[in-house]
Each structure stands twice: as structure tokens, then as C-alpha cells.
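What follows is a structure written as C-alpha cells; I'll ask about it next.
Left out: one protein chain. Kept in place: all the others.
Think of it as A, B and C in the order they're written, each chain with its own count starting at 1.
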Amino acid sequence: MMIKIIVGTNRKNSVSEKIARQYQEILQKMDVSSELVHLSDLPDDFVFTALYENNGKNQAYNKVHDQVKSGSKYVFVIPEYNGSFPGILKSFIDGMTYPNSFKHKKCALIGISSGVGGGSIAMSHLTDVFHYLGMHVLALKPRLAKIEENMSDNLLTNRLYLGLLQEQAELLVRF
Amino acid sequence: MMIKIIVGTNRKNSVSEKIARQYQEILQKMDVSSELVHLSDLPDDFVFTALYENNGKNQAYNKVHDQVKSGSKYVFVIPEYNGSFPGILKSFIDGMTYPNSFKHKKCALIGISSGVGGGSIAMSHLTDVFHYLGMHVLALKPRLAKIEENMSDNLLTNRLYLGLLQEQAELLVRF
Amino acid sequence: MMIKIIVGTNRKNSVSEKIARQYQEILQKMDVSSELVHLSDLPDDFVFTALYENNGKNQAYNKVHDQVKSGSKYVFVIPEYNGSFPGILKSFIDGMTYPNSFKHKKCALIGISSGVGGGSIAMSHLTDVFHYLGMHVLALKPRLAKIEENMSDNLLTNRLYLGLLQEQAELLVRF
Partner (left out) sequence: MMIKIIVGTNRKNSVSEKIARQYQEILQKMDVSSELVHLSDLPDDFVFTALYENNGKNQAYNKVHDQVKSGSKYVFVIPEYNGSFPGILKSFIDGMTYPNSFKHKKCALIGISSGVGGGSIAMSHLTDVFHYLGMHVLALKPRLAKIEENMSDNLLTNRLYLGLLQEQAELLVRF
């Protein structure tokens, strides 16, 4: 099993990337292989050059797309932007080829926010998207609210949050 | 009053743009001024060059942003992509400057789909986003399902749909 | 103007009722009339005796229904139960006669939770319901999370929360 951990934003040095790296360590301790997928690796203009009539024609987009497609289980780290998921994550999905690469696969979601929401509505929206695409979503969706206050030296330190990620990782492996 | 009609996709020759033009004619007959906003006018790489640390620095993005910002009422024509709104529309919103340009303003949503859904979930998600940003959303949100079957010569012909757009336009003017 | 404040649960001595009373005082200081509606006044068996083929036939249900119907603006105090709104509130709505009493009216929502969510998803769901019924929902939807920790002597004491309720009340009056 190879779990793909998708950093849900292209923001540089994002908190989401830090959480993704920490999640990878959790999986590593469980002897589960994983790989990070960075939306920041997408070509800058993919929203115009990889969608619609250009679907499948942008090689730089296709490289990230293939990296995602080859997985069978996923973890999405989702920062809350304006009360929902980041637009770039949805644009990446909008560029995927048909039949979509997520059908009958399984994923886990983690929500992140500076405020108190913890990305709960972002994850609800994304669940709708993934269900539409035929991908099962693990019920446990940790909400990491007030994230900055709960990290130190680029590491999540809140024990409750760490426990939820550990629990989720174990459930995802068996899901 | 100047209503901004936002075409919710950057797809070329989109059905959404055709509906937006038809909506403009409805408003024109009511002697209400309106203006189309095209996401296709955004710079190709705005998802990388107009967000986060580059917020407010991309002049081509700012031009569209200013066009939107100057409005007080909006109509969003939303094609359903993968069970939600198009990623590019959300990315445009993610690039808007703070304090956001939508606060205390009012909008109307129109959903479009090739399938039977009519964009109802896309509009529900977008309502969450706009409420988060403090913009009121008109309750009447027409769902234009099976859109291709209901158009002829680039014009919406379904009388039920046309009636809903007319009713919505009248409500929006008074909203 | 007469604003109806609906306590969204039939739980006895509910926190929602306390918040509703405090909201009434806020409106009173603004010289705006309001009235509390208690779902606990509904007949015990209304889910079986006031819906479907019995629609409109249960006089005790009709009394509460009429009380709601006569309003033009509403405040709904919504405790989060199991990640959404209370079933009883939806059952009350399911028993309303057609054409529904909420069409073209306006409302404001307040979410309450013991946990950190503040009823944000409950309010999102209820917004879908009210938009379906044609009622406009004020964008500002305060989320009163960890409610027990923010009350003292049956009164909300958190200044941020109180400020949000005040702001919402003022917006609702002008909405």
C-alpha cells in the first residue's frame, strides 16, 4: 500500500505541508509507505492550459496528475480558505481526466484553520465532491482549529490533535 | 444600481457566458444596468501570482478584482464541475484583498448542469462561502439542469427556466 | 415589525431558550417588538398527528404554526445536535402547510454548541432548507461555541458573542 498525502494548497511553506510531513512520519512508524503530492508543483498557468479543450495536454500538469492517479488511498490536508476548500485544489480536480482517478478509492481528510472552525465546512464540501467522484471518505475528519497556537517549531504539539491524526491513520490503513 | 454578472468559469464559449448574456437582456428590459465579468480575463497564472504573499500585486488580476469590487449586487452563473463550483471561481475569491469586497452586499446564484443536478450542491457550497464573507444570498436559486437540451441557437428556450430567471431578477432588484 | 424568536429545541430549560430571552432583551433596547416561540408548546405526538394526511388537522400544532406564520422576520436559535439541527425543528417545518409560511420572508440564525463547532454545519443545513422554502437568511450567523463556558447565571457573558448578537440584531432589523 502506498498512501498519497496531498497538500491542499500551493502556498509556499504552508502549515498544510508541515502537517503533511508529520502525517508521513506517523505512517512511517506504522511501516506504511506514503508520498507527498505538492500542488505547488503544478504549472503556474494550469487553470488555463490543462482544463476543458486542453484536458490531458499539459505535460507538467499530467506529471502531478499521474502521481495522484497511481495511488489507491489518499490523505488530503485542507486549509480553510474563505469558508471552504482552496480553489486551487478544486481546479486540480477539475483538470483530471475522465473516467476520474478517484473512483472506488478511499481517502481521509484533515481540516486546518487559523480560526475556530477547523475547516469543518471545507471538509463537508470536499466530501460532496469526492462522493460525486465515487471515492469513499473516512468518517473521522480531524478539525485542527487555531492551528498556529497548536504548533511549535513547525510541529503540531497539541496532544488531542496528534491523537486524532494517529487514530485516523490507523483507520485509513484498515479502511 | 449596477449589477455585476459573473460568469463562473474561464471555459471558452461557455454555456454560462450565454446564460449571463441572456440575463443581462432580462435586466436591460427592466431598465437595470449590468455588466459582465469574465474570469477568462484573469491572468493565466493568477493562482500562483496573485495569492498569498502576492496578494494585491498582480495588476491584471487587480483589474478584474476592481471590476467586481465596485459592484453592490451580483449575479453568479455557476456551472457544476465535479459536484461543486468551478475551482477557478473559488481561486478568484481566494485572491481578493481583505477586508473582502463582498461584505454586506447582495447576490443571486444560478446553477447550471449538463446532468440532472442543476448545480444545487454547487450553489449550497457557494452560499456557505458568501455567508462566510458576509454577503447575503437571494433564496431563489434556479437550477438549470440538462442545460444543453434546453437551449437552442445559444439561447435558453425552456419557459420554466426563463420564468425563474425573470422572477429572480425582479427579486434581486428589490433585495 | 414583530420578530419571532424560535427556540430550536423542545429540551426543558434549554440554553437555547436562555439565549432567545437575551436576544429579546437586545431587541427591546432597540425598541423592536419580538415574541418567543417554544417548540416545547407543540403537542407531544405532532410528528405522527400533524403531518402528511393529518396536515393542518391538529389544533394544538396549528396554534404554534399560526404563531410562526404571522411573523415576517425570524430569529432561529439552533443548538447543534449530532452535527446538524435538532430533528424536532425540522419536523415542525415538515408539518407546515403549503404554500409555506416562510416564502419571501427573512431570518437570522444563531448556532450553539457545547463543543467547538458552534453549530456551523447545523446552520449551513438549515440555510439550505430555508432557501428551498424561499426565505432569505442573513449572512452573519454567529457561532456560539463552548456555550457553557461562556455563560454565567443563565446569561451569555462572552463579550465577543454579545457583540455578534447585537450586530446581527441591527442587521436583521434593516435586512
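The rule we apply is simple: contacts are C-beta pairs under 8 Å (C-beta built on N, C-alpha and C of every residue); 3 or more make two chains touch, one makes a residue touch a chain.
Quick caveat, the model's predicted, so the values are computed rather than measured.
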Chains in view that touch the one left out, judged over the entire complex: A, B, C
Touching the absent chain when the full complex is considered, from C:Gln22, C:Asn62 or C:Ser91: C:Ser91
Chain not shown: contacting residue from A:Arg21, A:His38 or A:His136: A:His136
Selected residue (touches chain absent from view) among C:Asp31, C:Glu53 or C:Asp153: C:Glu53
Absent-chain interface as seen on chain C, which is shown: 10-12, 44-49, 51-53, 81-94, 100, 121, 125, 128-129, 131-133
On chain A, residues whose C-beta touches the chain left out of the figure: 104, 124, 127-128, 130-131, 133-141, 175
Residues from chain B at the interface with the omitted partner, ascending: 116-118, 120-121, 124, 143, 145
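We take it that only the chains that are shown with their structure count from here on.
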Chain centre separation (chain A, chain C; CA means) in Å: 36
Where chain C touches two or more other chains, by residue: 124
